[in-house]
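Missing here is one protein chain; the remaining ones are kept as they sit in the complex.
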Amino acid sequence: MIEQLLNGLALGMVYALIAVGYSLVFGVLRLVNFSHGSVYAFGAHMALFFVGLQFGVIPAIVFSIILTGILDILIDKFSLAPLRKKKSKGIAALITTIGIAYIIQNLLMIFFGSQTKPFPAIFDYGYVTVLGISIKSTQLFILVVSLILLAILTYVVKFTKIGLSMRAVEQNQKAASLMGINVNSVIRFTFFLGGASAAIAGSLISGYYQVVYPNMGFLAGLKAFSAAVLGGIGVLYGSIVGGLVVGVSESYAAALLGGSYRDAVAFIILIIVLLFKPTGLFGKKDITKV
Amino acid sequence: MAFLEVKGVSKHFGGLAAVDKVSLEVNQGEIISVIGPNGAGKTTLFNMLTGAHALTEGEIIFDGEPIHNHTPQEIVEKGLARTFQNIRLFPELRVIENVLIGMHIHTQYSFLDILFRTKKFRKIEVEKHQRAIDILDSIGLKQQVHNYAVNLPYGDQRRLEIARAISTNAKILLLDEPAAGMNPQESEELLEFIKELRDQGYTIILIEHDMNVVMNISDRIVVIDYGKKIAEGLPEDIATNKRVIEAYLGRSE
Amino acid sequence: MKKRMSFLLVFVLLIVSFLSACQKGSDTVKIAVVGPLTGDFAEYGTGFKNAVELMVKKWNDEGGVLGKEIKVVAYDDKNTGEEASSIAEKIVSDKGIIGVVGHFASGVCMAASPTYQESGIVEISPSASHPDYTSEGDYIFRNNTVINMEAKVAADLAIETLGKKKVGILSVKTDWGTKTAEITKDLVVKGGASVVACEEVVDGTLDFSPNITKLNDAGAEVIIVAAMYNILAPFATQYKSVNPNIELVGFSNAYSQQLIELAKENAENIHFPTIFFHASENEQVQQFVKDYEEKYGQMPSSLTAQAYDSAGMILTCIKNADKVSREAIKEELTKLEYPGVTGVTKYDDLGDAIKKFTKVKVENGQFVEIDN
Partner (left out) sequence: MAKKLALKNNTIVDWISKLRNYYYAHKKVFFIALAVLIVLTPYISPSQYILRIIIMVGIYTILALALGLVTGYTGQVSLGHASFYAIGAYTSALLSTHFGLNFFITVPISAIVAAIGGLLLGLPTLRLSGTYLAIATLGFCEVVRMILLNWQSVTNGPLGVSKIPRPSIFGYELTLANNGLYYLMIVLLILTTACMIAIVRSKMGRALKAIREDELAATMMGIKTTYYKVLAFVISAFFSGLAGAFYAHLIRYIDPNTFVFDTSIMILSIVILGGMGTINGMFLGSALLVSFPEVLRFLQEYRFVVYGIVLVMMMRFRPQGIMGGQKKSNYQFPSGTIMNRNTTQTKFSLSQENSVEGGV
């Protein structure tokens, strides 16, 4: 059963990396970014594109991170910022992100074709024994890389100036702008982080399964979102814990109940969390003043 | 037995006692003003009266029945309606609809009446619309009937909020700073309007900062500072009361 | 007026009817090809379209059929039943169209076939495999392997050719996958081997480790995989990293170039029953593969080849019946023996094609025929 746990952890780490994107954007804008799943798929395809141009796997991933980060900035700049300026209702932004998801996903299908395409394995040296447990090198790579990246992300948010302004904007946009914080550029930076983490997740998962296809974002996005909600949306380390829980429970469900219950597990967790503790494990209740 | 009895009510937010053992009595047909510096706990008191906040301790008896810690819906049904410090109308609904929503609790027809549009349904709808027009006519908003609440000028929005409170058939009206942001001419009209309400038999509790309005309309004044009731009495006594002046103008050490 | 309707419903009604006024053309004959051109299965729909266009070009170069030029009308049904049945209505009402090659997934075919049957136009699906698809009516045919025949060959491959006794089964949870797994199970037991474990996965799954662990622990020596290449390839890769000498048997719809591209060396020694073998010495197949690669730049898969033959059959029926009528095509099809790239096709009274299978396996990156 140890093997299932390892599978779950590796899968969970990837979900965590995507979930972080949801949490960052939700924290700052109180908005669920539905296009995040397709941005994750975009990141994977960009990495594939650069690998195709005979770049090494790692440089390809770096290019993809930058490009996807820029894509997320453009998404905010051209479709979400105007809505913020117009103070339009929350639902308008929600539907906009769904529209963007349709655009990105179908453009990927047009330019890359809908076939399942091969992606080179990353760091694949068969089995490695660590502390007595034999673990696939690719799994180990994902665990290590994700932990490092999530650590960097937490450091940026917790200890840097830009991190401080991000948290300020999260608490109260108006007050933050009064304190001289350029709210829009903070939001843009948050979107960049979101896009970058999605690109990393996309590349890692593609390297792990060595497969890329345009619709990979939809289901992974939804599961990552339920991980974000489980951990407490808006709370960074919450997404990591949430991701791991969803990843592990999915693997065990697949092992015990059978492959066809794998996707249902994530949604059942989501609904249970929403019913009993909508703010999630680590979330905080925001009280609405009369 | 007074019309409304508030006995030793408190509200603690964590350690802070926003309202600390306040008691007061209101008789039918009276106008009571509740004054005090900002953050003294006036609005919190209103929230406790209307069921928005649960009480930490104390009791509220209205017309002989306890209403503390009841749901806002039950309290409105008993006849205690309020307006809000920062106007909370239904912005994208028409003026007439705002008033009709106030009548929601007294519009007695069933879901089946709605579905089959029975005679009873149509009779009650006409009646409610008729009453809504009368109320709007009485506060001079009749020509705005078709307009949307958000488009009204500030003064009209304040009055629409009061009209909405009236339409709930309330016996006691809790007006939270109705004159806030009004020019002298508008607050003068408001004064007249509140006097008319009192003449029609309404009991009114007012939170207000405009001393001109408070001094010449209130039967009695209650002063609250840091959540405690520091004075109560006729307008003249309150104007000369040392502790009240201190509360407003600050301690002279 | 109790009911309130928007006048704009009328307004839209006009633009829709205006725009799709059907073009009448007397001296052309139209064949419709329908499949997913967008969405997850776009590659299969596009494969159908390419194959039918290639066949029609071949006939047009030889003067069309009965002197009439043949035109191809392609539709995208996004692989959903709702769009498929709307398109079916559109095809049926366009008198110029005399035959339909299409719909991809069985469910989608079955959503559209009542319409084709009611108005009497032949529908040949190159890929539908749902058992009661052809029972919809006498106009409904398929140029695809019938599950129990193909499963028989797959079982033989696993038991006779590979000589394994302990068989595992992995199936994708679609109508085809579930049905195939069921039938294969009985055939394996009848063939004298034992089914040690059965695993089901949802389409689009990538992580097979739980299923592999179970199959491997059950001691499976060969896995029969009832799924497309997008599942067979990653499954092969992941299983071989756990148990390098596992044997795998796929089905004809996973027989495509993408499988080798995706699984690379892990595709070695995977065995297939197939009715289309692109490297067979048959001259007609060589020609088709050459033309297809020339025009579209990739090797045709078995489903594409089956679409190619379907178009071929419709045109041959017109020639045999010597008149262009939907009714005639149906009559001729039941009598037809069509030597195509996917072997000789002959229809039973239900509309299913009885096909001869060739056994194939992957050897150093190539599909190679095995003499059974």
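A, B and C are the chain letters, set down in written order, and residue numbers restart from 1 in every chain.
By definition in this document, contacts are C-beta pairs under 8 Å (C-beta built on N, C-alpha and C of every residue); 3 or more make two chains touch, one makes a residue touch a chain.
Computed from a predicted structure; not experimentally measured.
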Contacts of the hidden chain among displayed chains: A, B, C
Full-complex contact with the absent chain, from B:Lys7, B:Lys21 or B:Arg131: B:Arg131
Listed residues B:Ile96, B:Ile205, B:Val222 or B:Ile238, member touching the removed chain: B:Ile96
Among C:Ile70, C:Met110 or C:Ala193, residue touching the chain not depicted: C:Met110
Full-complex contact with the absent chain, from C:Thr174, C:Thr316 or C:Thr342: C:Thr174
Contacts of subunit C with the absent chain, listed as residue ranges: 1-13, 15-17, 19-22, 37-38, 42, 75-76, 79-83, 85-86, 89-90, 92-93, 107, 110-111, 114-115, 118, 130, 132, 173-175, 177-179, 202
Residue ranges of subunit B at the interface with the undisplayed chain: 50, 52, 72-73, 76-77, 81-82, 84, 88-94, 96-97, 100-105, 107, 109, 111, 114-117, 121-123, 125-127, 129-131, 133-135, 137-138, 142, 145-146, 148, 151, 164, 166, 168-169, 171, 196, 199-202
Contacts of subunit A with the absent chain, listed as residue ranges: 26, 30-32, 79, 82-83, 86, 88-96, 98-103, 105-107, 109-110, 218, 222, 225-226, 229, 260-261, 263-264, 267-268, 270-271, 274-275, 278, 288, 290
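We adopt the following convention: only the chains that are shown with their structure count from here on.
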Intercentroid distance (Cα basis), subunit B paired with subunit A, Å: 49
Centre-to-centre distance between subunit C and subunit B (centres being mean Cα positions), rounded to whole Å: 73
Where subunit A and subunit C are represented by their mean Cα positions, the distance between them in whole Å: 36
Of subunit A, residues touching subunit C in the complex: 3-4, 7, 11, 106, 109, 113-118, 126, 136, 205, 209-211, 213, 215-216, 219, 251, 254-255, 258-260, 262-263
Residue ranges of subunit C touching subunit A (in the complex, touch as defined): 38-43, 173, 199-202, 204-207, 209-211, 213-214, 229-230, 233-234, 237, 241, 258, 261-262, 264
